[in-house]
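Notes to accompany the following structure.
Only one protein chain is missing; all other protein chains are in place.
So, subunit A:
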Amino acid sequence: MALMRWMFIALLLTLAGSALAAGIEIREFDDPVMEQRYRDLTASMRCPLCENQAIDDSDAPISGDMRERVYLLLQDGQSDIEIINHMVQRFGDYILYNPRLENRTYLLWGLPIGLVILGVVVVVLMVRARRNASAKALSAEERARLDALINRERSS
């Protein structure tokens, strides 16, 4: 029993230690749905300081502030879109890993789809051209010339 207790304490200390090392605070949620939204939101925002880390695994002070703000806005009953807008208004589109679809980003989102469609069109055109070429019948004159060429080749 005593051993169990010690093991439990050791486990708690290890967990606390790793949480401290990561600099990520532990937050209490009454509602598991809200907790999931918190996780998704903080995983979808890029830390403005550290260039390619989501705010949910960054040690930068600004990431801590942003997690705190996401948490407070969630508690305040704001929707995901409102929270994202709140952050983008301050830190810009840069913090979104998935840029929003708007005038500026049509090319970004549309180019891959456009290239795939272009590729399909090119393949279809090539297949069709090849089929047409092989299906084209020879005229009587061409056949006679072909026969003559084959015969000459054989007799020589």
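Criterion: a contact is a pair of C-beta atoms (placed from the backbone, for glycine too) under 8 Å apart; a residue touches a chain by one contact, two chains touch by 3 or more; residues count from 1.
Here is the rule we go by: contacts and distances are computed from a predicted model.
**Q** What does the UniProt entry say the missing chain is called, choosing from "Thiol:disulfide interchange protein DsbE", "ABC transporter permease", "(4Fe-4S)-binding protein" or "Pyruvate dehydrogenase E1 component subunit beta"?
**A** The record names the chain that does not appear here as "Thiol:disulfide interchange protein DsbE".
**Q** Among A:28, A:51 or A:102, which one is in touch with the chain left out?
**A** A:51
**Q** Kindly note down the residues of subunit A that lie in touch with the hidden chain.
**A** Touch with the absent chain occurs at residues 48-49, 51, 60-62, 65, 69, 88-94.
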